[in-house]
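Sharing a structure with you now.
This part shows chain A:
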Amino acid sequence: MEALFYVFSFIAIFSALMVVTMRNPLTSALYLVLCFFALAGFYVILDMQFLAAMQILVYAGAIMVLVVLVIMLLNISRIKNIKSDLHQKIIGVLISLILFAEIVLYIINGAQKRPSGIFTHALIKRIGNTQVIGEFLFTGYILPFEIASILLFVAIIGAYLFAKKKF
Partner candidate 1 sequence: MDLKILITWLIPLFPLAGWFLWGIFGKYFKGLSGYIASGFVAASFILSVILFFIVAYSHGFTDTLYPWVYAGIFKAGVSADIDRLSVIMLVMVTGISTLVHVYSIGYMKGDKGFSRYFSFLNLFVFSMIMLVISNNLLLLYVFWEAVGFCSYILIGFWYERKSASDAGKKAFIVNRIGDFGFAVGIFLLFVTTKTLNYETVFAAIPSVPAYTTTIIALLLFAGAVGKSAQFPLYIWLPDAMEGPTPVSALIHAATMVTAGVYMIARFHVIFSYSPAASEVVLIIGTFTAFFAAFIALTQFDIKRIIAYSTISQLGYMFMAVGIGSYTAGIFHLISHAVFKGLLFLTAGSVMHGLSGELDLRKMGGLYSKMKTTAVTFIVGGLALSGIPPFSGFFSKDAVLADIYNKGFYFAWIIGEITALMTAFYIFRLIFLAFFGEPKPDQNKHAHESPQIMTIPMIILAVFAVIIGFLGIPPFNDSLFYNFLHTDFKNAYNFAPFVNNTPWYILSLISVFAGLLGIYAAYLLYIKKAFDPERIKSIFKPVYVLSYNKVYIDEIYNFLIVKPLLVFFDFLWKVIDVKVIDGAVNGIALAFAGFSAKARRIQNGMLMSYILTLSIGAAALLLYYFIR
Partner candidate 2 sequence: MDFFIKYLLSILIFFPVVSIFLLLPVNKKNEGILRNFSTFLSLVEFIFSLYLFIYFKQNTYKFQFVEKFNWIPSFGASYFLGIDGVSLFLILLTTLLTFISLLSSYRYIKEHVKEFVILMLLLETFMIGTFAALDVLLFYLFWEFMLIPMYFIIGMWGTGKRIYSAVKFVLYTLSGSLIMLFGLIYIFIMHYDQTGDFTFNILRLYNTHISNGFQLILFIALFLGFAIKIPLFPFHTWLPDAHTEAPTAGSVILAGVLLKFGVYGFFRFAIPLLPSAAFALSPFVIILGVIGILYGAFVSIVQKDLKRLVAFSSVSHMGFIMLGLFAMSAISVDGSILQLLNHGITTGALFLFVGMLYERMHTRQIKDFGGIAKKAPILTTFFMISVLASVGLPGLNGFIGEFLILIGSFHSYPVLTIIATSGIIFAAVYLLWMFQRVMFQDITNPAAESFEDMNLREIITILPLVALMFLIGFYPMPFLERIDPTVLHFLSMINHHHKAVYNAIKLKAGLSNA
């Protein structure tokens, strides 16, 4: 398990870096897909197979296809020529490093919290993670769930309106 974790971390971080640094957005998109797969791997390690499946289906399957489609739709040669400023790069790296350092320091210094829930690995394994999530989703979180559906609906209309030729 440990080894798998490090493998996935390496893939995830590497592909994330590639997403950010590649000039061609299409390449970035493909690395992003790779990154999503790595994350899905993490979820599997963490006993959340359902989430892993969702990750791949929704992200890698739906969203990334959409992105790639859009990139194709646009004129790729002109998009490639968009350059970043040097000072912005320096500031960006600096800020990110500071942010990272802070978060890490925060994580390390943060007090360890005792497990408070009842859903241990064993329990989840026994019931099955899909069922657990499903039960919660359709009982306690029914209202957010419904709202999420409205959100999606709104997003569809919004996307349609934006993509229309004339407002």
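Regarding candidate selection, all candidates are chains of the complex that A comes from, given by their letters.
The rule is simple: contacts are C-beta pairs under 8 Å (C-beta built on N, C-alpha and C of every residue); 3 or more make two chains touch, one makes a residue touch a chain; residues count from 1.
All values reported here derive from a predicted model rather than from experimental measurement.
Interface record for this complex: partner of chain A among candidates 1 or 2 is 1, by the touch criterion. Every residue of chain A that touches candidate 1 in the complex is listed here, in rising order: 88, 91-92, 95-96, 98-99, 102-103, 105-106, 109.
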